[in-house]
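Missing here is one protein chain; the remaining ones are kept as they sit in the complex.
On to chain A.
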Amino acid sequence: MTANHSPLHPMTYSTRGADPATAPALLAPLDQVGAGLPGSGLSWLTDLRAVGRERFAAVGLPTIKNESWRYTNLRDLAKTSFQPAAPAAAAIDLLPTVRAEGQDGPRLVFVDGRFRGDLSSVEGLPPGVELLSIAAALTSHTDLLADHIGRLAAADDRPLVALNSAYLADGPVLHVPAGVQVERPIELVFVSVGSEVQATSCHPRSLLIAEAGSKAVVVEHHVGRGTGTTLANHVTEVFVGEGATLHHYKSQRDGGGAIHLSHIAATVATGGCYDNFILTTGAKLSRNEVVSRLDGTDARTHVSGGYLVRGTQHADTTTLIVHAQPNGTSREVYKGVIDDTARAVFQGKITVCPGAQKTDGYQLNRALLLSDGAEIDSKPELEIHADDVKCSHGCTAGELDDDALFYLRARGIDRDTAQGLLIGAFLSESLGEIAEESIRDAFQGIVAGWLEEQK
């Protein structure tokens, strides 16, 4: 078989401002696991890994000299020596879910990047829908993988994608055939266990494919079960076909020792819809990159989220919406709550390509700073090469409204509860972007839990 591995879209990020000296330490574990990676007989895959490795070795981690990484410093990551995460057979209890108690549904579980069949279930999926691990698909669905992996997330100009490709071995694959509607949300659970004595790393790759006219809802959970330092460097490629709808929700509540890096690259065909919502409450350092390209006309994408950080957490949200065709609609609503000396970064770019007329783009990022030491760095960017478009963006940072706080307290509501009510109200605008009520409720519950921890 032949597969096209040239990326669909040349990326615009430069590798200037990366440090090759940081590469060997992050590539070292590969010498231990490299030979044992699955699919070694597939030349496209070994090529993809080799290119990734070569590329990362040449450039290393991005530094703050790189414009896209100006506010997020990976210095500590560069100083840490990582081991590949050992296959964790540990019992994992209390897996997170958006389902009501007693309800089951399709779910894939990955522990430190490796598939755990014993915790997963694919029962109840409509006929034709495929939900499996990459490790398994490398034997059973090689064409599907060959046709999609590496098409959207190119190693060329994103060092972390290159690093992910070098290690490519496992992660979830969802394939929804044309016209099929999956009613129940599909849950993807990523558990970081790590090690008490050694920093560990994993590089999961996810593939979500919704063929023409299909519909599915995917909910990702990222949780931590250990105290050690863990690095998870995720890459997700999302294909939304003509008239298809994919709702993709993610809750990241990794542990305090976690470094969570994620790059999601989506392409949306004519009349398709890709909605992404990320709720960040965990990890000491996180970066969520979402690139959503409207490659067909009349396509739609909503890319929204909430970030809630405290202590010394650092959460970076970097989005790129590309309107490549006319009549596209994009909408971004982000809300952030930052306490103590935590820091958040929002970089949102909307690009309207030549000819993408009648584009309607909207972007909003609002941050609430709860302490004097809290920090938000916001960088909205519009790049418009068409003349008949409607694009707007807004960025604000503020504190809790003193008048409102006093009003609530003057009615007997204690300060913590009053703050919680106001923070919840502040976040409701972004949570309102979640279309499914049950998922919205579940995410609201996560927010409530976060507020509760503060007390």
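In this text, a residue touches a chain if its C-beta (ideal position, glycine included) is under 8 Å from a C-beta of that chain, and two chains touch if they have at least 3 such contacts; residues count from 1.
What we mean here is this: contacts and distances are computed from a predicted model.
Student: From the names "ABC transporter permease", "TIGR02186 family protein", "Branched-chain amino acid transport system ATP-binding protein" or "Fe-S cluster assembly ATPase SufC", which one matches the UniProt record for the unseen chain?
Tutor: The correct option from "ABC transporter permease", "TIGR02186 family protein", "Branched-chain amino acid transport system ATP-binding protein" or "Fe-S cluster assembly ATPase SufC" is "Fe-S cluster assembly ATPase SufC", the UniProt name of the unshown chain.
Student: Which listed residue (A:A89, A:A425 or A:A448) would be found touching the missing chain in the intact complex?
Tutor: A:A425
Student: Which of A:A21, A:I64, A:A89 or A:A404 sits in contact with the chain that's absent?
Tutor: Touching the chain that is not displayed is residue A:A404.
Student: With the full complex in mind, choose from A:A57, A:A86, A:I413 or A:A435 the residue touching the hidden chain.
Tutor: A:I413
Student: To test your reading of the contact rule: which positions on chain A touch the chain that is missing from view?
Tutor: 401-404, 406-415, 417-418, 421-422, 424-426, 428-429
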